[in-house]
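One structure below.
Every protein chain of the complex appears in place save one, which is left out.
Moving on to subunit A:
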Amino acid sequence: MTKPIPQQLRHFLQTDPDDVACDEAIRLLHVYAELVASDPGEAATRYPGVAAHLAACGPCGEDFDGLLAAITASEHDDS
């Protein structure tokens, strides 16, 4: 009988065929981040391949979090 595979390993082994990889995700990162800031659902619908990549790639996910934090902070400064 097989034992349950730990979540982290399962996540590591899971590859999404929609995943656009780093170059394309970074090319669209500014557009995607603004869309997430205003309408997260629409962002995932319009750019499923970017969403898939950011969920799987640590460094691009970190860059996205940073960019989102930067634009969110700027919006607060403006108001």
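Throughout what follows, contacts are C-beta pairs under 8 Å (C-beta built on N, C-alpha and C of every residue); 3 or more make two chains touch, one makes a residue touch a chain; residues count from 1.
Everything below uses one rule, namely that contacts and distances are computed from a predicted model.
Look at the chain that isn't drawn here: its UniProt entry, checked against "Xanthine dehydrogenase family protein molybdopterin-binding subunit", "Fe-S cluster assembly protein SufB", "Sigma-70 family RNA polymerase sigma factor" or "Carbohydrate ABC transporter permease", names it "Sigma-70 family RNA polymerase sigma factor". The chain not shown here touches subunit A at positions 2-3, 5-10, 12-15, 19, 21-23, 26, 29-31, 33-34, 57-60, 62-63, 65-67, 69-71, 73-74.
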